[in-house]
Each structure stands twice: as C-alpha cells, then as structure tokens.
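Coming up: subunit A.
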Amino acid sequence: MELANLQLTLVTLTLASCFLIVGGRRLDSVIKGAATQAVVLAVVTGLRGYSTGVHEMYVAAVLTLLIKGGAIPFILYKVVAKVGSERGIKSYVSIKMSFVICCALVIVAFWVSGETLGPAAGIAGRTVPVAIAMMLIGLYLMITRKLAVNQVVGLLIMENGIFLAGVGTTNGMPAVVELGIFLDVVVGVLIMGILVFRINRAFDTINTENLRNLRG
Partner candidate 1 sequence: MVQALAVSLFKVVFLVLLAPLLTGIIKKTKAFFQTRRGPSIFQPYLDLFKYFQKESVISEHTSWIFRAAPIVFFTTMLVAGLLIPVVSTAGLFNSMGDVILIIYLFALGRFFLTLAGLDAGSAFGGMASSREMALSSVAEPATMLPLFSMAVIQGTTNLGGIIEGVIAGGSALLTPAHLLSFAAFFIVAIAETGRIPVDNPDTHLELTMIHEGMLLEYSGKPLALMTLGASLKQLLIFALLANVFFPWGIALDGSLGAIGIAALAFVLKVVFLGVVMAVIETSFAKMRLFKVPDLLMGSFLLGLLGLITKFLFRG
Partner candidate 2 sequence: MPLLLLSLPPVIAVLMLIVNKRKIVTVLNVLGSLSIFVTGILVARRVFTTGPVQEWGQVIYIDALGAFIIGLISIVGLLGALYSISYTSHEVDSGKVPEGRLKWYYFWFYIFIFTMLAVVMANNLGIMWVAVEGTTLASALLVGYYDKHSSLEAAWKYIIICTVGIIFALFGIILLYVAAVPILGEGSSTLDWNNLVRVSQQMDPKLLKLAFIFILVGFGTKVGFAPMHTWLPDAHSQAPSPVSAVLSGVLLNCALYAILRVHLVVGKAVGSGFSSDLLLIFGLLSVGVSLPFIIVQHDLKRLLAYSSVEHMGIIATAIGIGGKLGLYGAFLHMLNHSLTKSTLFFVAGNVTQKYHTKNIGRIKGVIKAMPISGPALLLGTFAIAGVPPFNIFISEFTILSSGFAQGKYLPSGLLLVFVTLVFAGMVFAMSKMALGSPPGRVKYGEPSRWSAVMVLIPLVMISVLGIYIPGFIDNILGQVVAVMGGGR
C-alpha cells in the first residue's frame, strides 16, 4: 500500500515538475526542469517495475535516466551555448498567466478522462489524467514559447506525459515498442538540434517568431 502511495506522490511530482518548467525564466533553468522531470520519471518507472515485477521496466528506467535526464539536456545545453545570445525565455503569455492557464488545463484533463477509466482504475486512473495534463501543458508551452529550444522542451514534456501514461496504465509497453520510441526520441531531438543550429546560422536567431515567411 505504501508503495502505491509513493508512486502516486511521485506521479504528482512529475506533474509538479511541469510547473517548474513553465515557471523557468531562463533557458537553462527550463532545461534543468526538463532534466528533473526525466529523473522523477525514471524513479516512477523503476518503482512500477518493482511493484509489477516486470523487469523490462528497469531497462526503461535506466534509459529514461540516461537519455532524457542526461543526453538530451546535454544536447540542448550545447545548442543553447552555441547559439549564444538568447538565454531568457520569450513567451507570448506572461509566466503568471501561464500558471493560471496550466492549472486550468490540469483541471480539464482530469475532467475529460475521469469518467473514461472509472474510479476503480487505481493507479491507472491517476496517471492518465496526469498524462493528458502533461501533454496539454507541453503543447501549451510549444504554442506560447517563441524560442526553438523551448519548443523542444515542450515536446519533451508531452513525450514524458505519454511515457508516464504508458508506464502507469500498463505494465510497460512491449519492449520492442519501448526501444523504438526511445530511438525515435533521440533521433528526433538530434534532428531538431541540427535544425536549430541551421536556423540559427541562417536567421541569426532561434526565435521561431521570425519563421513566418511561408504563409497563405
């Protein structure tokens, strides 16, 4: 029982770490937030593995820790360092307002998914709303943040949400799938990194607000 409670706490903590990212005022703190979230996620995964006895989950936990907690933040740091000038986040919506909206999104998520899984769903019943909330928050970040790197972080949050859903609702996705997804994430971020470099080189900024030439 205690284990379940611990898990729930950690799941909630994952959601909370989103707000860490939403509240970050500088790019590096945003990236740090993402890394933190990945660590928490890794712990959740590990615990799930322990509680369900599915050992593949340990692999997933380690991978999460290494890739999302280590490699990707590292890449992003590098990008930010190379790109240089713009360190502060640029947002269409003020951080205070963002907090309010993200809270609203969390409520929407719980409302939408509450009935679908039913009260008996146990831990799954808690993680799905959290997952949906994280996806919405991630998307919200992508919509409101102007800098390319910040958008990648939003994407990461969304991906973490999915991952959480996968871990929380099932006893782990099939291993092949899991591996594939990890691979995709890494390649995806890599390619995005490449593109951010190229964009910076071409436009002298990673502010995606300037990418508005293709219209109509």
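Behind the choice of candidates: all candidates are chains of the complex that A comes from, given by their letters.
The rule we apply is simple: a residue touches a chain if its C-beta (ideal position, glycine included) is under 8 Å from a C-beta of that chain, and two chains touch if they have at least 3 such contacts; residues count from 1.
What you see is a predicted model, and the numbers here were worked out from it, not measured in a lab.
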Every option in 1 or 2 belongs to the complex, but the one touching subunit A is number 2
For subunit A, which residues are in contact with candidate 2 within the complex? 54, 113, 115-117, 124, 128, 131-132, 135, 139, 142, 148, 151, 155, 158-159, 161-162, 165-166, 169-177, 180-181, 183-184, 187-188, 191-192, 194-195, 198-199, 202-203, 208, 211-214, 216
